[in-house]
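Removed: one protein chain of the complex. Kept in place: all other protein chains.
Up next is chain A:
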Amino acid sequence: MVRLLRYGTIFGPLKDRWRYLYKRDLYKRRLEAGPEPERFRSALINWNYDAELYACTHRFGEKLNIESLRNAMTDASFLKQIVKQRTEAGLAATDQTTLAFTHNQELAKQGKQIAEDFLQKALHYWYPKFPQEGIEAITKFLLSESTIADISSGLGFKTLIRCDIPSPRPTMLTNALFAFIGSINENTGRSRAEVFVADFILTHLVGKDINEIWQVKNPMGLLTKVLEENGRQAPESRLIWATGVSSVLSTYVVGVYSNKEFLGKSAGATVSIAEEMAARDALRRLFETDEKRAQIPFDKLYKKGLLLDK
């Protein structure tokens, strides 16, 4: 048997027979008891929910009403649990309607709408030539449950959410973050909520390539379509260089041209791979989303002229 716990070292080596037996018995009992059950953070003695909410409003520099924040942090499952408890205790349905708070579903819906609108606007502003389809794909990635749940747990909502299980599920975390955005909108206005989205959701794009987030299956087809829309001739691919053709490490460099005008080029192990990658390179150059492009100025989106019309 692997020894998971110590029999005891602070009393020195277990020379006494009685002490050895005593420790061994304790050890067996601890194993039988199994792992500790997961507990709510609020079950510990150092917990003051009002103080936590007060700190939460100051953490992000938002002036929120505490009651509004309390509603934003209340999950539907918590309300359901309370209603169930009251029913079991024998309270009538009329008494159950007198709860002082509601759950965050409505606020979350509102917050998600704000986030979606703002992200699309910001991406359109910074990547004006990127097609609508791609911008929708990036917005979908940023608002996906895994991304938002990660952001939400990183902002410390994990312990603040009131729900029926100790570690909230991703849907609960997502709802809490969107509801927080919704309550900022209600308390201090839409622009403030949008700055919050820019600071915490849009920054998830740092270090990520947006061309890889939007997966194009047929780049040459898309390139043809884009060129047609712009009134240019169809793309032609030409072999620029080739080395090691008969070896394992063969390399082909293929360029894509439209009416003898250079669009993009790339290398590949076979001609078809190189051609596909060249088409992708051409798309990057056309959409102005290649690596040379500057990052989104996350802290200066408003100063740079976005949303000045408001």
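For this structure, a couple of remarks:
Everything that follows uses one rule, which is that a residue touches a chain if its C-beta (ideal position, glycine included) is under 8 Å from a C-beta of that chain, and two chains touch if they have at least 3 such contacts; residues count from 1.
The rule is simple: contacts and distances are computed from a predicted model.
Missing chain, UniProt protein name: "Large ribosomal subunit protein mL43", from among "Rab5 GDP/GTP exchange factor", "DNA-directed RNA polymerase III subunit RPC6", "Large ribosomal subunit protein mL43" or "small monomeric GTPase". Note that of A:R30, A:R59, A:K80 or A:K225, the residue touching the chain absent from this view is A:R59. The omitted chain makes contact with just one of the residues A:E36, A:E261 or A:E291: A:E291.
Only one of A:L64, A:L107 or A:I151 touches the chain withheld from this view, namely A:I151. From the options A:N65, A:N218, A:T243 or A:S272, the residue with contact to the chain not on display is A:T243.
Touch with the hidden chain on the side of chain A covers residues 6, 9, 45-46, 48, 51-52, 54-56, 58-61, 151, 153-156, 158-159, 195, 198-200, 202-204, 206-207, 240-241, 243, 253, 267, 291-292, 295, 298-300.
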